[in-house]
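Here it is, the structure, as structure tokens.
With one protein chain held back, the other chains of the complex are shown just where they sit.
In order of appearance the chains are A and B, and numbering begins at 1 in each one.
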Amino acid sequence: MNKVTDISSLRDPAFTAAVQADSGQDVTTCYQCGNCTAGCPASFAYDRQVSQIMRGVQLGLKDEVLNTRSIWMCLSCSTCSLRCPNNIDVAAVMETLRHMARKEGRVTVPKVEKFWFSFLDTVRVFGRTYEIGTMALYMLRSLRIFTDLDLAPEALKKRKLGLIPHAIPRQDVPDDGARAVGRIMQRYRQRALREGVRP
Amino acid sequence: MSVVSFAYYPGCSAKGSSADYERSTRTVCGLLDICLEELPGWNCCGSTPAHAVDTELSAALCVRNLDIAAQCGAKTVLTPCPSCLSNLRHAGRRMATPEFRARVNELLDAPAAETLPEVTSVMQGIARQYDKAALTARVKKPLTGLRLGAYYGCLMSRPADLMDFGDPENPTLMEEMLTACGAEVVDFPLKTSCCGASFGIPERPMTARNSAKILDLAVNMGLDALVVACPLCQMNLDLRQKQAAKSAGTTFDLPVPYFTQLLGLALGAPTDQLGLDKLCVSLDGLLKKAEGGQQCG
Partner (left out) sequence: MRIGVFICHCGSNIGGTVDCARVAELSRAFPDVVYADDPMYTCAEPGQAAIEAAIHEHRLDGVVVASCTPRMHEPTFRRTVERAGLNRYMFEMANIREHVSWIGKDKEANTNKAAELVLMAVEKLRRNTPLTPKSFDITKKVLIIGGGVAGIQAALDCADGGVPVVLVEREATIGGKMAKLDKTFPTVDCSACILGPKMVDVAQHPNITLYAYAEVEDISGYVGNFSVKIRKKAAYVDWSKCTGCGACTEKCPARKTPDAFNELTGPTTAINIAFPQAIPKKAVINAAHCRQLSKGKCGVCAKVCPTGAIRYDMEDEIVTEEVGSIVAATGYDLMDWTVYSEYGGGKYPDVITSLQYERLLSASGPTGGHILRPSDGREPKSVVFIQCVGSRDKSVGRPYCSGFCCMYTAKQAVLTKDHIPDSQSWVFYMDIRAPGKMYDEFTRRAVEEYGTEYIRGRVSAIYPDGKGQYVVMGVDTLLGQPVEIKADLVVLAVGIEASKGASQLAEKLRISYDQYGFFMESHVKLKPVETNTAGVFLAGVCQGAKDIPASVAQGSAAAAKVLALFARDKLESDPQIAQVDMRRCVNCGKCIRCCPFGAIKEVEMRGEGKAQVIETVCQGCGLCTATCPQGAIQLSHATDNQILAEVNALCQC
């Protein structure tokens, strides 16, 4: 907060251009009214508000932007995009920043990414989400073994969570169901590595 | 009315946390002569984690389903879940860009069909077949005396041009349906605000605080129930209701049923075919009130 940023030397126009190209949004039209911040349901968990992130993108302050917690805490609810007076899809900019940060291995809030990976792991194996599996994997990954323990009695009593994974029935489709999904994810991973980005 | 058929994509939560949504959806569609043909071998759309990680990965997971539907000759796929709907529609639209299509096809076993079917919500699918009057004509047990609010969540109506749900700030389809069922539906101002989505596990305050805000307003407005159409919203507002109450330093006791469950009740479906037992905050009080209303009315 208190440091002085030398924006003349930190400015990276290529970063601004890359964000604009990937997101398809013209950030120069942002006039900093703050409407995106005003409506953001995740703002309380942000270290930089979304309008400040837009400012950082305008100025080309790459590190300042890609190292925020905010881009990981974004809920993708698109309230910002809906109400932007300049028709900027702000949520698309946030998603682009998240992708850029991930590809470079900048993960400021690891638990969020761990949750995503836990979710996608179950999809890779079963072809469909397995909620208890996701929970278990996430607890292991994050070492937060008490996550949502308070919900367990209620959830189990109401059978809200299926104990048995619902894999894609193999006989239903010629491509072997779950394995086809596994192959999609495998190809994605191999291509990312080939292209030199973190999958 | 003759039976119409739609291809049907239940989404993963239908097999787990929102089995009651699934159950009631099938019951209601059955009563309304809408035949749901489940896509064979459908897979997870990737939900938030996939698109948060990579747009092309998310699209590939979605397109496999759309491709299966295309192979089955489906024109329209119905899905109850707004998150699945959003992902499937986004993927379908992005496939119109040749470069994007080529990148996605690289991830698939075989290139996707040129023409992919449209996807729509169960809610809109029902509305296509039944306008308000037609729905009212099917009502056997009107929800008289119930004061309800409709909550759509953040995904159902936006982006407006993709989701095609009318005013993205103020969708009204669910209200129309519930009104057709005889309930008093009051305009719920936070109907499209975000409940905290899938952050319940990694960042509980996100769901707790946002859901508390929604529940608090619903209670202040004197609603008997807040009616939802999204499995994730339902989980955050119902299963996680105590977490929300704790974060707000209060207590809530507000039923959060799916719109299909109330539709089912109004259409006269037996309660055991609507998965009401899965609701954490019981609907019993509400049911008594509705019966009372019917007797008075």
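What we mean here is this: a contact is a pair of C-beta atoms (placed from the backbone, for glycine too) under 8 Å apart; a residue touches a chain by one contact, two chains touch by 3 or more.
None of these values were measured; they are calculated from a predicted model.
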Using the whole complex, pick out the displayed chains that touch the missing one.
-> A, B
Candidates A:Thr79, A:Thr96 or A:Ser142 - the one touching the absent chain = A:Thr79
In the complete assembly, which of B:Pro189, B:Gly268 or B:Gly285 touches the absent chain?
-> B:Pro189
Check the options A:Cys40, A:Cys77, A:Leu161 or A:Ile184 and report the residue that touches the missing chain.
-> A:Cys40
Identify the residues of chain B touching the omitted chain, counting contacts across the whole complex.
-> 167-170, 187, 189-190, 217, 219-222
Can you list, in ascending order, the chain A residues touching the missing chain?
-> 29, 31-40, 43, 49, 51-52, 79, 83-87
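The rule is short, and it goes like this: only the chains that are shown with their structure count from here on.
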Calculate how many whole Å lie between the centre of chain A and the centre of chain B, each centre taken as the average of the chain's C-alpha atoms.
-> 23
Chain B-facing residues of chain A, complex = 41-42, 44-45, 73, 75-79, 81-82, 89, 95, 98-99, 102, 111-112, 114-117, 119-120, 123, 127-131, 134-135, 138, 142, 147-148, 150-151, 154-155, 158-162, 166, 168-169, 172-173, 175, 177-178, 180-181, 183-185, 187-188, 191-192, 199
Using the touch rule from the top, collect the residues of chain B that touch chain A in their complex.
-> 12-13, 15-17, 19, 40-44, 46-57, 60-61, 64, 68, 106-109, 154-155, 158-160, 168-169, 193-194, 196-206, 209-210, 235, 239-240, 242-243, 277-280
